[in-house]
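All protein chains of the complex are present and in place, except for one that has been dropped.
So, subunit A:
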Amino acid sequence: MNKHNDNPYANPPERARVIKRHGLFTRVWHWVNLVCLVILLMSGLQIFNAHPALYWGNDSSFDDPALQITAMRGDDGAPMGVVRIGGYRINTTGVLGLSRNDGELDTRAFPAWATLPGPQWLAMGRYWHFAAAWVFAPLLLAYLVYTLISPARRRLVWPTAAQWRGLPATIAHHARLKFDHSADYNGLQKLTYLLVLFGLLPLMVLTGLTMSPTMNAAWPWLLDVFGGRQSARTLHFIFAFLLVAFFVIHLGLVLISGVFNNLRSMITGRYRLGDDAPADKDNRHA
């Protein structure tokens, strides 16, 4: 392992401490993914609005949805937006169930600013959703296969033995908002990316396919894995919001851990190492 010491050769001049962190494939994939995921999320909310209720199992138990976003009259007779989860009711007027669109009150689950397209337009929402999915899913598959077959890329996302052992320390470090700027991802970062890349993203695609009646005939195991079409639809919705949570945390960390350096590394590939970071060539990213 690298140790910080006073050896002048271990502390190269400024220029040498900027490394090439992200390869072209990673960078292009990253930004295409961002566009795809934004389109998929917003058009997905548009599709959800066509039947704003979620169920568990094979079909829809219309009288007993697990979640429902709706509009109703309150005790004072005024319209209100409501989210129902099981037996609970949450007043969400203004955002969910009832929201303003061009000054007009509109009864719709997700507000116009969150959906693609803005107006209620299921057919167009579906077109956007499937077009973006056709870009996103093949690229995801290519990325995952590339990561599995390339030893260098495997090292990128799989924590080293030392990183596994150091996980508690890394978490404590992050909790105090202290960040390393080393060539390698830290253990916590790697675990998060593993979970998103090999967990959430493929699950989004698979739960999406489970909603397709033709795919159900072609690959009936999808229904068994996810517990039925309506369960798959509910999971698709939950995973989508886990991805939103990842996006928020990811964006927050990018902003507070050196936004310029981070953005540059994902655009040009170049990343400036911290003063005390090891400059081990083996840890460089492909």
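Following the convention adopted for this analysis, a residue touches a chain if its C-beta (ideal position, glycine included) is under 8 Å from a C-beta of that chain, and two chains touch if they have at least 3 such contacts; residues count from 1.
Simple rule for what comes next: contacts and distances are computed from a predicted model.
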From "Molybdopterin-binding protein", "Raffinose/stachyose/melibiose transport system permease protein", "ATP synthase subunit b" or "Electron transfer flavoprotein subunit beta", the hidden chain's UniProt protein name: "Molybdopterin-binding protein"
Selected from A:Ala132, A:Ala183 or A:Leu243 as touching the chain missing from the view: A:Ala132
Option touching the unshown chain, where A:Thr93, A:Gln120 or A:Thr192 are the choices: A:Gln120
Residue, one of A:Ile47, A:Leu67, A:Val95 or A:Leu144, that touches the chain absent here: A:Ile47
For subunit A, residues in touch with the removed chain: 32, 35-36, 39, 42, 47-48, 50-51, 53, 55, 58-62, 116-124, 126-128, 130-132, 134-135, 209, 211-220, 223, 229-230, 233
